[in-house]
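Scroll down for the structure; my scribbles are underneath it.
A single protein chain has been omitted from the complex, and every remaining protein chain is retained in its original position.
A and B label the chains in the order they appear, each numbered from 1.
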Amino acid sequence: MTKNGMGASVRRKEDYRFITGSGQYTDDINRPNQVYAYIVRSPVAHAHIRDLDISAAVATPGVVAVLTGADMAADEVGSLPCGWGINNKDGSPMFEPGHPPLAADTVHHVGDQIAVVIATSRAIAKDAAELVEVDYDELPVVAGLEAASADGAALVWPDAPGNVCFDWEIGDKAATDAAFEQATRVASIDVVNNRLIANAMEPRSAIGEYDSGKDEYTLYTTSQNPHVIRLLMGAFVLGIPEHKLRVIAPDVGGGFGSKIFHYAEEAIMTWASRKLKRPVKWTAERSESFISDAHGRDHISHAELAMDDDGMFLGLRVSTRANLGAYLSTFGPSVPTYLHATLLAGTYKTPAIYAEVKGMFTNTVPVDAYRGAGRPEASYLLERLVDRAAKVAGLDPIEIRRRNFIKPEDFPYQTPVALEYDTGDYEAAVEKALELSDYDNFESRKNASAERGKLRGIGISTYIEACGIAPSNVAGALGARAGLYEAGTVRVNPTGSVTVLTGSHSHGQGHETTFAQLVTEALGVDFDAVEIVHGDTGKVPFGMGTYGSRSAAVGGVALVNALEKIRTKAKKIAAHLLEASADDVEFKDGQLTVVGTDRSVGFGDVAMSAYVPHNYPLDELEPGLEETAFYDPKNFTFPAGCHICEVEIDPDTGVVQVVRFTAADDFGRVINPMIVEGQVHGGLTQGIGQALYENCVYDESGQLLSGSLMDYCLPKADNVPDFAVTTNVTPCTHNVLGVKGCGEAGAIGAPPAVINAVVNALAEFGIDDMPIPATPERVWQAIQAAK
Amino acid sequence: MEIKGEYQIAAMRGVVWQALNDPDVLKACIPGCEEFERAGENSFRAKIKATIGPVRANFNTILSLEDLNPPESYRLVGESKAAAGFGRGIANISLVETEDGTLLRYDADFKVGGKLAQVGSRLVVGATKKTADDFFSAFCTSLDPAAYRVDEEPEAATKSAVPKTWLAVAAAAIVLLIWWFLLG
Partner (left out) sequence: MQTKVSCTLNGEDVSADVDSRTLLVDMIREQLSLTGTHVGCDTSQCGACVVHVNGRSVKSCSMLALQAEGAEIITIEGVDSNGDLHPMQAAFREHHGLQCGFCTPGMIMSALDLVQQNPDPDDKEIREWLEGNLCRCTGYQNIVQAVKAGAKSMRAGGKEAE
């Protein structure tokens, strides 16, 4: 292993600027002559705009402009596009409503954009926004899945009967029905997967800037994928060709999915900057984030598992309703379908699976990917159901899982729901987790808790996720409207330092470090001589960005492929310099050596020779040393693992505390263990947040009640324990790095482990279900009801 | 959200009824009321600047009186709007003659929307109760310095240092009060 190469816990390059306060987040950037935007948003969930009076706002000193949907329509600004189409069971396409960046005549959720007030200061813009008078003709509201699916429910969109966006299915219905006919035991469960709000600590922000001399636009934005924003906004919304539009996502303060999507504000600022010929900046206040960032999860599902007498799974039937919100966010429809139902096989060899998913409109903020995106919903449903199946079959929760696992010899394994798992060893992960969690001594810990008046419970989950999204042809066949490859460029500078341009974006994941490790590993150059550039369409050739734990598995592999091209060319140059055949040149630790001799040349000399080609094979090779690779993965990657949670419950208050948490994860090969552990810690904490603390609540009129950090409970430092984490490596078989991805695992495996532990702790009361999140009130009520 | 209250006022019912319909009396009892005018036979328009600590909001309020049954009862329907959100509600007000004068009873059902709901709906009830209490005590004492509240409470809601976000909510609650006195 190279000192700072693959597998080393190298300290992060990016940290210096963050710990000294010199990071550059979007709101830290100010452009000359900049003005400030404040967005007027709807306070009602559904209404026609009868009248919009901006005159008082326009007349306010310091106000530069007040722009509305009518101005956008006049400029023929397009609708915010949806990037994934889903077909109904009958093959017809889903219903796609228009989504103007500023509402034209109807608002569809609290927070919907109505107008933008632009002024010389933030305070003036905000004050003037209060003077915009909107007269609403209110319409009936459906604020949740139950209301939207009720008989005679009001319609969010008149052309979407029953509020159904799509009614989709996957799997073999007949085979699954047949499995249930054979079954001697059936377990079933109804679960709600709670609606969540990502709440990255940095609120979204955007600065639009227009250069009238060159007719060029620049958008600074808090995005996980600037190239995708350039594509969507340029091509579909504003009609700006790529070469005239530069999108920069500078330091971004966390994303967790919520910064994947193309948001209205990005288009509004870019458009307004041209109208005003001045840079226009907008930064969300947190309470604005709550009603304008896409939300996550929000499913209601019924599931049934057919078994034989031995507890072997025969068939799984799942019916899910998924809340999509009022409009379709960029990837909204893909989340409850191809990112959810395709994962319902989990780690088990269930021969027949059938799932149907109804995507539904409601008068709420659009719902899209949030850390895990569909996979946490699948994992939660399945792992709660398997725990229940264990009870039905009279088996230990671990034993029933062991019996039904896909075994190492079964790979590659084709599931009944489209995916082909390449590799894994689920039993081994369970063994590691059991050992690390000291599972065998749980009873003594339970007794010790009981002596202190506490109820102790233990819960297990195993999970699988499909990451490294995705083979473009597969994704395209499933409805994706974009490719999903990644690009990487390696530019070896004349003095031997290396600049990498990657389409993956880092907003906490540490790519500037891990990608530099890959360069050090491949070229032997000093770690400090490597610079990773990302987040700027003006510098990076192309990229699809960071989500779905794809950076290492797709962006990292693209980089490694570009590095391989550099190595090949370097060998040719060295062969010339050393008067040998390229086949005889070995490239190791930064030295290029003729095998079996002491003749060698350093990589730095090769680089210099490429740029000062005085002694150079110019008739065979171009000068320079820069290579680009595009990598389109052959398959998804399939990280998997086993999580074990122990909780203590205070029966007098219902407060649940996670006291121990163990994770044994298989992420394939690991580039930087320190960073991977950090990703797991963060994912687990968000998973525990979903299980115990976080819940997005609307009232029946579509008002968001959990609309601030006072009411939406993010996990705090004393809400979570120290985690015990380990890895169990089965390298991915279809990428050269053998990596699978680690960013979402914690958020996928943790919620079912926590709730299974809570239910286990309450078993003595005969309780076998607990809604998520298991808040103190719910737990206390359940205990009282059982008493 | 529902709130209710009762006040004993040492004044004749007819006098109380008249005061409840006197824009000048009402305006004087509403904190921050800048304009209060009749918009129709049974409706009023008011502008209230609610300022509490660092939070200031201008509420435009429209009130209408329904089911008028002078001098015994009526229903007040109101809506207040500001950039911070909106409140709307219905208040039933009745005046009962007693030995000592008049018993004023109100029960109101209201809801809030926009930022008010988002940031503090669960706090609005407490804050509104306090503001309602403040208004009615001002109103009642303007007729009878010895007027007093008949039904118990109010406890917790009134005291303590109020965080800044609560203040916005309290400001909104003031607006809601308007409905009640508009009754007059």
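To be clear about the criterion, contacts are C-beta pairs under 8 Å (C-beta built on N, C-alpha and C of every residue); 3 or more make two chains touch, one makes a residue touch a chain.
Note that the coordinates shown come from a computational prediction; the quantities given were computed from them, not determined experimentally.
Undergrad: Of the residues listed, A:Tyr25, A:Tyr136 or A:Tyr354, which one is in contact with the missing chain?
TA: Going through A:Tyr25, A:Tyr136 or A:Tyr354 one by one, A:Tyr25 is the residue touching the chain not shown.
Undergrad: Looking at A:Gly162, A:Gly678 or A:Pro731, which residue reaches the missing chain?
TA: Answer from the full complex: A:Gly678 touches the omitted chain.
Undergrad: Based on the whole complex, identify which of A:Arg388, A:Arg491, A:His507 or A:His534 touches the chain you can't see.
TA: From the options A:Arg388, A:Arg491, A:His507 or A:His534, the contact with the absent chain belongs to A:His507.
Undergrad: Return the single residue from A:Glu96, A:Asp167, A:Glu209 or A:Asp251 that touches the missing chain.
TA: A:Asp251
Undergrad: Give me the chain A residues in contact with the hidden chain, please.
TA: Against the left-out chain, chain A lists 11-12, 14-25, 27-28, 123, 198-203, 251-254, 256, 283, 285-287, 507-510, 674-675, 677-686, 708-710, 714, 716-718, 720, 722-723, 746.
By our rule, only the chains that are shown with their structure count from here on.
Undergrad: In whole angstrom, what separates the CA-based centres of chain A and chain B?
TA: That pair's centroid distance is 48 Å.
Undergrad: Under the stated contact criterion, what part of chain B meets chain A in this complex?
TA: Answer in residue numbers: 57-58, 82-83, 85-86, 111-115, 117-122, 165.
Undergrad: Quick one: in the complex, what on chain A touches chain B?
TA: Touching chain B: residues 43-44, 110, 129-130, 132, 287, 290-291, 699, 701, 703-705, 707-708, 710-711 of chain A.
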